[in-house]
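Below you'll find the structure, written out as structure tokens, and then a few comments.
Right, subunit A next:
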Amino acid sequence: MSNTTTIIHDVIIVGAGLAGSWAAMVAAQQGVKDVAVLSKIHPLRSHSGAAQGGIAAALNNVRPVAGTGPRGPLEQVPPGAEPADSIDLHVFDTIKGSDWLGDQTAIEIMCRDAVDVVYEYERLGCVFSRTQDGRIAQRRFGGHSAPRANFAADWTGHVLLHTAHEQALRHGVKFYSEWYCLDLIIEDTICRGVVALDVLTGAIHTMRAKAVLFGTGGYGRAFKITSNAFANTGDGVAIAYNAGVPLMDMEFVQFHPTGLYKHGILMSEACRGEGGYLLNAQQERFMEKYAPDKMELAPRDLVSRSEQREIDEGRGVEADGQGIWLDLRHLGREKILARLPQVRELAIDFVGVDPIDDLVPIQPTAHYSMGGIPTDVDCQVIADASGAPVVGFYAAGEAACVSVHGANRLGTNSLLEASVFGRRAGFAIAEFVKGGAKLQPLGGDPAARQRQRVREMLGREGGELVEDIAQELKTTMTNNCGIFRDEARLRQAWEDVRALQARFRTARVMDKSSRFNTDLLAAIEAEHLLTFSEVIVAGALTRTESRGAHSRTDFPKRDDKNWLKHTVAHKNGADGPQLSYKDVDIDWQKYPPQERKY
Partner candidate 1 sequence: MRIFQLQRFSAIALLVFLTIHMIVVHYPPFHIDFAQILIRLENPVWKAIDIAFLGAVLIHALTGAYMVVTDVERVYSYRKPLAWAAIVIGILAFAYGSATIWAFRMPA
Partner candidate 2 sequence: MSDNGKHTNVIVRIQRFNPDNDQKPRMQDFQIELKPGTTILDALQEIKTHQDGSVTYRKSCRHAICGSCAMNVNGKNELVCKTPLRERLDKNGVCTVRPLPYLPIIKDLVVDRTAFWEQYLRVKPWLAPPPTVQTDREYRVSQEEVAAIRNAETCIMCGACYSACQVIALNKKYIGPHALLKAFLRVLDPRDAIPGERLADLDGSDGVYRCHTIFNCIDACPKGLNPTEAIETLRKLAQRRLKVEEERLERQKTITEPIA
Partner candidate 3 sequence: MYKSTGFISFVLRRFTGVALVLYLFLHMWVIGSALSGPDTFDARLNMVQTPFFKLAEIALLAAVVYHAFDGLRLLIVHYFNVTNYRQSLFYAAFGISAILTIAGGIPILLFMLEG
């Protein structure tokens, strides 16, 4: 571990999911010669590949059969017919979905670029599902008022990720696979590179670059029942926070209505998009009560809350009453096999139920992180609520907060966000680098600090196991900072997180070796969970309203007068986060806030 090599590239991209791959691909395509991508797991293992349902874009190839109502069958749009969907409609749905906390310029950019991005995916070789005349097919998704989810059966993320990775390879991007980013080097609000650990050898390197992008994904692993991969530990978010970069809107965490009971593994929203029902213990379609119009296809925050209410009021299913039934039986074998084959296999493998014949037990599961590293629409990270830049530092995808999702993300909008803003970041970075950006000098030896951190972690003997602390954190976050929140619970969560942080400092790592030490990585990840969880809780505690995914039972109403603003959190030494607020970008003429009803 005494290896002290410094590695230099023009651009270093941390994260090889859709955001990172697009940024790398585009930067290379735009003529930046030396682009390197760092990923703690092999790029194709990134969580983007797990996305199932689709990517939103108003291509308008499919429409509901006339006269069958909003839940009727779909048909391909005949040439020359009146469009059933539009970019404006997509913009409006997204704003409404965000509970007006989304920044509207960014949303407009995303919805406009959506069409280009999907066509570009097509040009790059993505295998989409098709209409009869060979166009890309769309399906319905929650909160979208038209069929707008472009899909490849139910492994959309998988094909998008493979496509983007292949194209990055094609353009000669260099990949550091299984390299773990430990630190971000920022001095005087100028980013100078990162420090990373080569997992294979355990060596820690300083990596210098003119520009750095974080596309490190979400932080859903802070919760007990989650649809997220093991890798989604919000590393980038925690690292940036530690380096003095603020975090925005961290209290907004989306719970997906259909995680497999006990496992949390996702049954795509496409299940409902294709026409699936949700039933309570009395076999009632309870969504009638909560969203009579959209029913099961209401946005996720609403459906999850409805489920939780049914559960809390004793109409849950399974032994502990914590489940809800997902009913796909009426879709028929053929449709399930053609449109939801992966989902069916998951149900068979994990809960032993074949959705063709039986009800599938599900429950809400932590799913998506609306908050993250704040950026402008070109993915340039901002240093504070005033919008001043952190020069040379970019962020995109789930790790970032532009913010297009506001208080609640619509399904299929996040693959879109990762792609659109990854792509924009690629252009912005190329411009920045080609515009004469210089490699910045380093003050000290940043790698030495990380070596010290690792040595110290490995040196602890005795103590509790890291995993036990991580489990306690997830439990308290789920119970006290979950779907329904209130002051008492959030205070409890705050106490717990702070206590766990302290306990972590003496917790022990079992594996002391340097080669491929995943035990050490798990400990570092646990530390990251503890780091950003305090921001989630602090934001939630302070925000005394209910908006989107943030639902306070003690403040059940949205409060535009006081809370139509983004939470911006800076690290404040050992005292926890210091909160400030940033205005939401709203076009008061076009999209003024309304009541959100489905």
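A few remarks follow.
The working rule: a residue touches a chain if its C-beta (ideal position, glycine included) is under 8 Å from a C-beta of that chain, and two chains touch if they have at least 3 such contacts; residues count from 1.
A word on the picks: all candidates are chains of the complex that A comes from, given by their letters.
All of these numbers come straight from a predicted model, not from anything done at the bench.
Only one of 1, 2 or 3 makes contact with subunit A in this complex, and that is candidate 2.
Against candidate 2, the residues of subunit A that register as touching in their complex are 41-42, 44-47, 49-50, 59, 79, 116, 118-120, 122-125, 127-130, 132-136, 152-153, 155, 158-159, 162-163, 166-167, 169-170, 200, 229-231, 262-263, 265-266, 342, 345-346, 349-351, 465, 467, 509-519, 522.
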